[in-house]
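Excluded from the complex is one protein chain; the other protein chains are retained at their positions.
We call the chains A, B and C, going by the order they appear; numbering starts again at 1 in every chain.
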Amino acid sequence: MELTVHLFGITRDITRKSRHTVVLEEGSSVQDLLRRFYTEYPELEGLKSLVVAVNDEYAEPTQVLNIRDEVALIPPVSGG
Amino acid sequence: MELTVHLFGITRDITRKSRHTVVLEEGSSVQDLLRRFYTEYPELEGLKSLVVAVNDEYAEPTQVLNIRDEVALIPPVSGG
Amino acid sequence: MIAVTDQPIDIQACLDAVQSERAGAVDVFIGTVRNHNNARSVVRLEYESFDSMAIRKMTELAEEAARRWPVEKIAIVHRKGVLSIGDVAVVIAVATPHRAESFEACRWVIDTLKQVVPIWKKEIYDDGEEWLEAHP
Partner (left out) sequence: MIAVTDQPIDIQACLDAVQSERAGAVDVFIGTVRNHNNARSVVRLEYESFDSMAIRKMTELAEEAARRWPVEKIAIVHRKGVLSIGDVAVVIAVATPHRAESFEACRWVIDTLKQVVPIWKKEIYDDGEEWLEAHP
């Protein structure tokens, strides 16, 4: 399945993209998605944290992804 | 000596005056002044507290009063 | 800015007064007239102030807050006279470099103001009136 992942802040700077399309096997998890990003952009390993949001909610690493999910990488937030 | 005492809030209501002139002996203290008020207006005894301000500062009961002092009765404050 | 006023408090003026390039945080406390107190329905309030001493005490609060916390700027403004439900009675604005100290200083100022500043509040109800805190 093909997923378009939204990128913000430093992840946008590292990837030089605000969206990145990833092709994953059916049944892939949040962890699988993150592994793919770390392989493609090793600089992401240097971040204090990196989590995934699915449909505007923080997702557990084991959560299985669906083709209709809206997915985003969330580097450490710093609002306020 | 003759002192004019400023009255506020409930002390103004009890005495029905915003200023009250008191004649005291030279060397009288804040405590002497309060005693005079309690004698003249026994209803003041019902207050939660009653202190005296001299020249815009809270005064100790033993402080000696001077004819040039600006004196006020301070019932319990309730600003804010 | 330290003031006791019989005019409506201009909150934006309080904020402008504490504007500082070195401050990253402003905490503002706004005390307003509630429509009830201790289960009684409040019609209006009257605040009376011993102005000269109130200003002196509020100035001392500002100075003491600046000793205890890294305060860049502070505003303390209290209304007096007749107030209706919803009217602003007091505004305290404290600008500090970081947020924790703005909250702490602002709360200390309002808590201490209520104990030491010679201002008195009378609540007027449907069926009577009362000077707050006067009796045990």
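Everything below uses one rule, namely that a residue touches a chain if its C-beta (ideal position, glycine included) is under 8 Å from a C-beta of that chain, and two chains touch if they have at least 3 such contacts.
Owing to the predicted nature of the structure, the values given are computational and were not obtained by experimental measurement.
Asks: Can you list the shown chains that the omitted chain is in contact with?
Replies: A, C
Asks: Contact with the hidden chain only, please: which chain A residues?
Replies: Chain A touches the missing chain through residues 6, 8-10, 12-13, 46-48, 53, 56-58, 72, 74-80.
Asks: Need a quick check: the contact residues on chain C for the chain that isn't drawn.
Replies: 11-12, 15, 19, 21-36, 85-86, 97, 99, 102-103, 106-107, 110
Keep this in mind: only the chains that are shown with their structure count from here on.
Asks: Comparing centres built from CA atoms, which chain ends up most distant from chain C?
Replies: It is A whose centre lies farthest from that of chain C.
Asks: Using CA atom averages as chain centres, what separation in Å is found between chain A and chain C?
Replies: 48
Asks: Quick check: what residues of chain B touch more than one other chain, meaning two or more?
Replies: In chain B, no residue touches at least two other chains, as defined above.
Asks: Could you check chain C for residues that touch two or more other chains and list them?
Replies: Not one residue in chain C touches at least two other chains.
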